[in-house]
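Only one protein chain is missing; all other protein chains are in place.
By written order: A and B. Residues from 1 in each chain.
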Amino acid sequence: MSSKPSAEIQLTIDGTNISVPAGTTIFDAARLNGIAIPTLCHQQNENPVGVCRVCVVDVGQRVYAASCIRQAEPGMNVKTCSEPVQAARHTLIELLMSDHPSPCARQQHSGDCELERLAAAAGVREARFPKRSTRRGKDDSSAVIAVDHESCILCDRCIRGCDDIRHNWVLARRGKGYQAGIAFDTNLPMAESSCVSCGECMVSCPTGALTNKRVVGTELGQGDVLDPTELLHLPIFQNVSGTFLELNQKAVVKRHYRAGEIICREGEFGSTAFYILEGKAEVFLASPMAHVETAGTSQGFFRKLKSMLSPREQHRRSEESDRPFIPIDASVDLPYDRPIAELNPGDLFGEMTCMSYYPRSATVRAKTDCVMLEMLRNVLDILQRNKTFRAQLERNYRARALDSHLRGVPIFSSLTKDFIDHLRDRVELVRFSPGQVICRQGDVADSFYLVRIGFVKVSEERPGGELILAYLARGGYFGEIALLSGSPRTATCTALDHVEVVRIARTDFELMLERFPDVRGKLESIAHERVAENRRRTTQLQTLPVDQFLANGLMEAQSLLVLDLERCTRCDQCVHACADAHDGVSRLVREGLRFDKYLVATSCRQCRDPLCMVGCPVGSIRRRNSLEVIIEDWCIGCGLCANNCPYGNINLHPFPVELDDPAHPGRKIASTRVKATSCDLCHDHAEPSCVYACPHDAAHRVNPPEFFAGLLKQSSVAKG
Amino acid sequence: MLRRIRTTKKLAKRIDLQYFKRAHPLRRWRFWLSLAVPVVALGWLVAQRTQGGQKAYSSGPLSASHAVFTQQCSLCHVTRAAAFFEEVSDAACLACHDAPVHHVNQVFTPPCSSCHLEHKGSIHLSDTSTASCTQCHESLRVRDGKPHFAESIASFDREHPDFSPAAKKLTDPGQLRLNHYLHLQSNLMGPNGKRVQMNCEDCHQLTGEPEQFAYAGDLVTTGSLDQATSLHTRPRPSPMVSVKFAADCAGCHTLQFDTRFGPEQVPHDKPEVVHAFLVKRFQEYIVRNPAAVHEPEPPARQVPTRIRPVRMAGNASEWVQFRVDDAEWLLWSKTCKQCHALRSTGGSLPEIVSSGIRTRWLEHATFDHRAHRMMACTACHAQALDSHDTADVLLPGIQTCRECHQDVARSREVAEGRCFECHEYHDWSKARPSKHRFSIPELRGTAKLQMP
Partner (left out) sequence: MAILAVAVASYIPYSLRSPQGPRGGSVPGLIYGSVGFSFMLFAGLLGFRKKFPIWRIGRAQTWMRGHLWLGFLAFPLILLHGGFHFGGLLTRVLMWLFILVFTSGLLGAALQHFMPRLHTAQLPMETIYEQIDRVRGQLVEEAQQIVEECCAALEGDVSSATERQRAAAASAGASWDVTVASGMQVDEQASTELRGVLSTEIRPYLEKTGGHGVRIKDAPVAAALFRQLRVLLPSTLHSNIDDLENICEEKRQLDKQSRLHKILHGWLLVHVPVSYALLLLGAWHAVVALRF
């Protein structure tokens, strides 16, 4: 590495005289002259460090020299494969193999673990030395690279690759003695670190310590597989490791779509994201904007019990939605009144589907002939960490979606355009991995957050445990309470999956409040509401022996449908009534677990922390201003909420609908759409229909703490 | 250690959401039965109609006398043209029966069916309830003026006034002297010189009794038949056989007139007849015994308290005249007078006041002695044992009747106390002749009924 003037040096290696320029290492000198010295930690493109000592040679001195780092000196007599040297090498390899989990992952996958190859070549079969007892573990967090610290031989190649070659400065060493190992940032799991998954370390690693993870379904069936060089020409793939692309060649493909072709349908499950290279596409909701009607009117004596969809034009709900936009998994949001938007080249859609395997949130159809890149998660992950790509994404977001997001928050609806322009470049887009804490309770408040993508859990630490206050989806916001009141953070916000938030710094926030006092007023009232709600919850919990309540989630519920089994004659009138009130679709099932003499029927419990809401790709299952969980008209029937509900209270139902036939414009074809249904407490009647229709006064909709208070008190007294 | 864990979600997922819409045996059965059973009922109705006409709708079996017309509902339930109701009007009853009005002054005439209840089984239709009568008589009002009778009679054993003889303290207007007490003594001189103890039935008999009167002579026959056969079964007026001299008195009260003739008696007849008889007899005698003209009259023939001068006759006709006078004097002053009241008319012969024995004391009711024949006469007519005066009315008061006859509604262990037992509503004296209009086929239903 030195840049001395190249004077020639003469030395002898294995009896051969060679002359090399000054500053050449013995290893290079040997290599130049056709003599191969086995190495492990030395990689040609990296600066040698000489930690493994496999390349030791006898230079005629007291100790053997590591040939990879020792510079050739004039008149050296180097012996590379004498018996003592070989014996030393043998022992070294044995020592290394003694801690090596043979066969390691690399050896298993591709048979090219360098250490094991060395061992085989050196005739090392069994190590005489015992394995070390401390375990350094594995790190499975990255989507792309598997880290097995057991196989790591501390050769330093990955560190040099990450720092010197890639300049990412993520990897470093940690620990001492047997605990020594490599670490990402401050010994964070790889996925949480600033690692950009370029793959250089993996490529550098000689053993199975850093291997390429096999993503399920790595190969995309359709589409043209691209040459890595082609991909690298695309601006978004700049600075992506070519090796990585090579290894994951089939994980990204080029797709061509004709105008009018459907690229993806809402509600389908998928695992890929799309990036538009050329052409325009339309994104819209194909499900009818309708809800399963909750009407109490009669429709004639002989009507059949059939489910019906009631579109918005025919029947508006009494409470209109307060959201002007429907949040979807693309770079724009769909306006509520006319849910259709356009995607341009450079737009990415399907992010949430790809990263977190949520169902597709909308239908995308090519407006013109399109060329797209379809990619799997590993590729998207790399892209997301790629600086160029991120820059473009953020540009897009700021230009198109930030506006609607900000305005989508009702309290910000009065912001002027110039202020948004001012904010545009000052906001920061920050990514969080699943489980990562965005802000912690008690921290100093310095920013206001807007959720761009993913789900955020807002919770509070209490003496009894964690109390979940809310789930926020795309378009949600948090962090304003502490900013307004100047107090520390009142709650902890954690990312549930791959979350990206828009962070607005304190100064900008305060500027906004200054310039738009009505925004401040609205924010303050909402903050007050939230504080009051929290306080109410706290006091409620304090008056109950919470620890003695049943563990099957009854405490989570805010409204239970209980059937008094000592009065119920199992006549099914409640089910009939529910079905009648909801056009043939019953929202309750008379089956479930019992509590005392009550059967807790399977019907929405209006949980305090509604797990059903997590993951709704279009945010249609939510609460408005009252207790009941509503499924909005734009539900796309993906079924995630039904899966998430731990009690099975949500069911999916197919409805026959007539849609415009894309093949024959002007005509309609019959199709099936699935919608999710759940108990809505019959909110447009005075009393829930099931309770109303029970002839034996056995059905009750109750608030569990109040209803069971007597029982709980008894049991608490009994337990002392 | 169980590994099966029941969670709400798993339990709920077992259930098919559309289960309640599907048919299930219980529900299916209920549905089909709910259709089938009413259909069966309907079928039964139709079957009833075709089989038995309208018999099923009858609200009970008919009375014995109408039972033969059970199938002929329209005999009574007359169908009027263009009317829905087939009620039983009075006209239907009057097609066969006559029903003279009770009293011309009555305020309203109750319909036939309000008193005569059909469809109650094998009863006598004419056995109406007390309420049929008390509907008027409980607070009696008449069309003009005040009623003649008690204004409030609600039942026999409570409000029914006492019988008029007792109530009005009537006396027997009879002009025939009789002392019941005397006649019931134990040492009466009977016929043929024997001493007898008389019983009530020695003089008073029931109608139609077949036995011969024990003390009657050959001339005596038992009583007459009762009145002409009544069309009605009840109440049956059945007075006692009138007491006749020949049957009941002659056995002891002989009408001898002269010892010359021994036990021969004058006929129990008018004085003229007796006189003629006497003249005839004496004339025959004197013809047979001309010497008797001169025989003195034995003094034993004198009535101790009435001494008459004895007249000797000159010739036969005079003798006959004198003897007839004597005999008549005996008869008129003693024998006949013993019972009868005689009145002088200014002629030679007295006139016997009509005895005026009143046989019927209850004008508005009838009493059937035959129905009470098991009773001793004195059980009701106890006064007879103590009756010295002819004027005594020996009818029992209503109390005696009430011993047995009471309101049937109160107890079953009484004799019939309803009104019809003694009283009659319809004034049969005003009955009209029946209209004999139906033929057998009509009545038996094989021919169409022609209702008037």
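Just so we're on the same page, a contact is a pair of C-beta atoms (placed from the backbone, for glycine too) under 8 Å apart; a residue touches a chain by one contact, two chains touch by 3 or more.
If you're wondering where the values come from, they're calculated on a predicted model, not measured in any experiment.
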Sole residue of B:H119, B:K168 or B:R343 that reaches the chain not shown, by the stated touch rule: B:H119
Residue, one of A:G60, A:P654 or A:P695, that touches the chain absent here: A:P695
Absent chain, residues of chain A that touch it: 296, 298, 565-573, 576-577, 580-581, 589-591, 594, 597, 685, 689, 692-697
Chain B residues touching the omitted chain (full complex): 1-7, 10-11, 14-16, 19-20, 22, 24, 26, 29-30, 33-38, 40-42, 44-45, 48, 54-61, 73, 77, 84-88, 110, 114-115, 117, 119, 128-129, 131-132, 135
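Criterion: only the chains that are shown with their structure count from here on.
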Centre-to-centre distance between chain B and chain A (centres being mean Cα positions), rounded to whole Å: 117
Chain B residues touching chain A - in the complex, by the definition given at the top: 6-15, 17, 20-21
Contacting residues of chain A [partner chain B, same complex]: 305, 552-553, 572, 575-576, 579, 584-586, 589, 591-593, 600, 602, 645-649, 651, 653
